[in-house]
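All protein chains but one are shown at their positions in the complex.
Should a chain be cited, it is by its letter among A, B, C, D and E, assigned in written order, with residues numbered from 1 in that chain.
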């Protein structure tokens, strides 16, 4: 049953897979791994143009209480991404400039939080990337335990410590640690194929012909007037 | 009763009316036509500063299935705007860079979709304008028929093929094809009148006096303390 | 009981307190006054980077009717901020470029409206700051009375005429007129303390140590694995 | 362009089609007409167990103003259903016991309103059925014109005067006047076929076999573990 | 500035006014006091048919922490109604059968909570009435202070300790303590007038005639087709 714990040591995914997944971006990675692992579309970056990828440090905590983020800092490694999920819906501003300063001092790449974020201007100036469901000045207390590095459901997706988080302008996706390299390879293949398709479409060819959909349309009974 | 169809030939509105409506913008056009035809305020542009106007090609399709967008490309003409309405609420990313490449190759101006859009960075770089209710990487399948160029309700507004769509930073409005020129003329008049009002307001005159509202206020029983 | 009134004379808060509160910003002020007075997080600026602070002129009005905004202009003073709250939820575009022109001519700093705003491009070009819950072209009528400078609940916060409104990228907060100077002083203290903390965090010290939380964690029964 | 009007005479659908459509209910009718015409799922009955069907009298009106409902009463005929759509989103309680008393005195069957309803207890005691998006005591004014019996979009569906409205525990659907009899016949066929299927399913046969889906599953590449 | 406090002694409104306000119900009272004081329409009773009225004991507390409800029990008097408002949006189940047992033992009539409630079956069997924004099993902790009997904004309405809360099937309204008797008298008048109107409407007279609206319609420019 559920007891507050902090898991210190987490197996990390291969660095080259992380770099490749960041390069291909959220949409391609999501497709390449069979359309799973996407966080809900209400998760938006606090400033445009940011991208990041890295292994997750997960935090499960109560509404309105950020004690466990402070606890999590200590177990973060360079290149990690913090993934924070409240145990019930909350838009409070759990996170701001001071915590970002602390995380950056420990090499953390950025934050994904299914709650609110504050100090937007300072975070933008620091270029510390955050994907959140809300922007809110409402502060939190530091009174109640939660857990670090246990499996969490964040914005509708299951995230385990050490899974790879990829985030960009479109949203956030999680890739299981064990398949990170495999997904990176599948993403590369997908991009190569899309490049060919893009050229044909740019020349005016129709998707109906490129994807061979005309026969299916006829079978389905389409009627042109 | 409702059967999947694709209507190929759609009467187009006059080109000069389209240009004028784009020039005057959504708010003025909406007012000029008697405050009808506005799409719901959750429809937002994927990048700031975009504007467009053009005749609608309408697409009715199922949740999570973009087969009919591929079908619609073939019946689009240069200058058209694609208007996509799922038959039930959906935030999936029906549309991305490849479809935009295809639409642009056929002269389409942009997209209005009561669902999700993906590939935001690439679409922004291409300057392909999209107004959507969500941003989401969640892809769609290509398995089920819908219809092209039938009347649809998109974000709460009735849109028929050949109606003029106008979109800018404030939102999206639809003008019936038959009254496009008449609405453009009314918009021009409205702007002329607003220019005079703006000057008077900028000099410090009060709307209460310019619009002659003081008598009405007294009749309604206003009380100054 | 509730009767439509316009209160002309409103006691104003000290100018130096207003300037200080704008300088410290929403998050710091909200914390400094004991975490009260925050408007709901759905209130967003119509363009990024805007800040403002000033004494509130409050407007209570019906859904879809902006008559009372026109009435309010006349009782605004230089430096004031208009705070508009409909009596039931509404996303209509009550406010646009013409009203902004009028308010600016009377020295008003900006607008906070728990409803919709339109003419986003023009307002951005004018740099007239607005925090709203929606962007919508839907216009309003001018038929029904409301009140000016009575206490209103705007986006979940109680605002009285003459209270100080502070708004920035994170949101909007209200400070009671009577405690404006006291809150400004508390904000200054808070910032000084945060500056020290920031330096220590940037050097890699942990919040757990700076805030002395380790003993509490042990008492709460945290378990490291 | 849009001008306030009241259309007095509306062609009515055949009475036997109305009775049949009420008998078959919303889900069956919606399927029988090819899955169109459904109102959004947020439209809920104010008390359980109510059903109704009848020709629509449509009302388009402003947020927070029910003047046009009073105007509409005069043009209602016995058996009609009032369909009320505000021009922008509104949850105000436009409708209560007094208006229900008036409508019933003129033979109106019930109300569908994309806004709020009040006096729930009295309406329940009267058994006057209402489908609404909200329950709210917030009253409305009677100051601004709208239109009666023009086409409206209500909860996402296009409704024209004289179309048949069918409502039950599941929701509300609209059937075009011209196809009411045809849809009723299709609904009857559908029910007959469902009765056979139900018996087979109740005996334990699988849908996979009854609908012949096994071959398709194999083609799609399903994998049993 | 804001400090956690518990105010023990609260001036109570007259008992006969409370009884009268409960008798007239939410809609009539809301109208009688000039359409103010209504809580947001998302506040719904956990079982149908409940009504209550009584002086408010207010509780301001953090998200996910119900410590202050326990504190509030001690300062409740017989006939009071507990009004609970979290400092940021929360749907947790702050309240269940055990707290209801405790409140009932101290004579409290019921609860209004801008958050979640649990133990619905037990509360229904006890007939302990609750109006809430959500139903949720998610429990709360007891770690952080808030305040009792300070002014709170609950579901968009300002409530002060000793104000009269009235709740029924339609929703919840608050009446300022000082005007409770005056509002009760106005409600009585309103009901008397409505009784006459109801009889005339039941006989088929039109509201257009009873309220004398035809002249206004003509002036506004209505057009009958």
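Worth pointing out:
Here is the rule we use: a contact is a pair of C-beta atoms (placed from the backbone, for glycine too) under 8 Å apart; a residue touches a chain by one contact, two chains touch by 3 or more.
Only a predicted model underlies this, so the values are computations on that prediction, with no experimental measurement involved.
Across the complete structure, the visible chains that the omitted chain touches are A, B, D, E. From the options E:8, E:192 or E:215, the residue with contact to the chain not on display is E:8.
Shown as candidates are B:15, B:126 or B:141; the residue that touches the absent chain is B:141.
Checked against the full complex, the candidates B:65, B:97 or B:114 give a single residue touching the omitted chain, namely B:65.
Residues touching the missing chain, restricted to subunit E, are 3-8, 67, 70-71, 73-74, 91, 93, 96-99, 101-102, 104-106, 116, 118-121, 124, 134-139, 142, 144-145 (touch as defined at the top). Across the interface with the omitted chain, subunit D contributes residues 25-27, 30-31, 35, 38, 41, 44, 49, 168-171, 173, 194, 197-198, 201-204, 206-208, 211, 213, 217, 220-225. Subunit B meets the missing chain through residues 62-65, 87-92, 136, 138, 141, 143-144.
FYI, only the chains that are shown with their structure count from here on.
Common neighbours of subunit A and subunit D (chains touching each): B, C, E.
The interface with the greater count of contacting C-beta pairs, when B-D is set against D-E, is D-E.
One copy, subunit A, sits rotated relative to the other, subunit B; on C-alpha atoms the angle is 120 degrees to the nearest 5.
Over half of the residue numbers at the interface between copies subunit C and subunit D are found on both sides, making the touching surfaces mostly the same.
Counting only residues that touch two or more partner chains, subunit C has 3, 35, 87, 89, 91, 136, 138, 144. The full set of touching chain pairs reads A-B, A-C, A-E, B-C, B-D, C-D, C-E, D-E.
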